[in-house]
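Of the protein chains in this complex, all but one are displayed in their positions.
Right, chain A next:
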Amino acid sequence: MMSSNSANNLLDEALGFNDECGGGGGGLLLLIEDRVETSGAFILHHLIKRRLSSPNRPNDVVVFLSFAHPFSHYDRILRKMGCNLGVQKENKRFVYYDMLNLNYPDGEKGAEDLLLSVYGKIQKTVELCSSREGYKNSTIMIDDISLMEVALCGSSNLVLDFLHYCYSLATQFDCLVIILNHEDVYSTVDVPSPLLQMEYLANIVIKAEPLATGLATDVHGQLTVLNKGICQGSGCSKSKIRNFHFRVKENCVEYFYPGSRT
């Protein structure tokens, strides 16, 4: 059994980010899918802490687009995990965009112009960091995609366009893009779901689901991590799937294989 405070827990091993300082995963898109019964927000919090906790990477930034909660929400949670988001924000390592309180214009054209403006700020931030000495990776996070679609008047096409551009930025500047989406929001959609588009785009898909046996006090759910592998000059690594259980505690999360908990 491994907790999220240890150097390498089951989640980090499944993600395959090889950098010991919490980096790695450059040029990739990571999709987190959760449900009402099993929120995947804890994975976002874990990854924020991992990406900010490396003192040897002062020029790496986390760009965070929040459609779901105010800054104080994340600040409180990360403090309990031992990470001061307020300080990181002042040091310009944590760049927070409050998408909740933006004035969204009517119509798709107005929404596209707004997205263009937000994307421009992200690209400028990433470009600035990448030009500094010692730059390794940056991270772009979106919490969450379904609320982003609501904010854009239900235009999943605009959401996909924005993700495409973030992904192209990731491949150009060696960033990691992390997005959270709710699987059950699309379960009754008749036409091909935009979630499927994102699953095609993603290099890593993490699904947070309840146990098949239902609710339990000691086990809060199961994670399935599909890592599609990376293609580089020397060839392609094999796709892998890992499945393990988790339990969310006050300050950390425990990950363990089924039946291994004593």
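Basically, a contact is a pair of C-beta atoms (placed from the backbone, for glycine too) under 8 Å apart; a residue touches a chain by one contact, two chains touch by 3 or more; residues count from 1.
Just so it is clear, contacts and distances are computed from a predicted model.
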What is the protein name, per UniProt, of the chain that does not appear here: "Elongator complex protein 5", "Histidine-containing phosphotransfer protein", "C2H2-type domain-containing protein" or "Importin subunit alpha"?
"Elongator complex protein 5"
Of the residues listed, A:58, A:107 or A:120, which one is in contact with the missing chain?
A:120
List the chain A residues touching the unshown chain?
116, 119-120, 123-124, 127, 157, 160-161, 164-165, 168-169, 172, 191-192, 196-197, 199-200, 207, 209, 212, 222, 224, 226, 228, 234-241, 243, 258
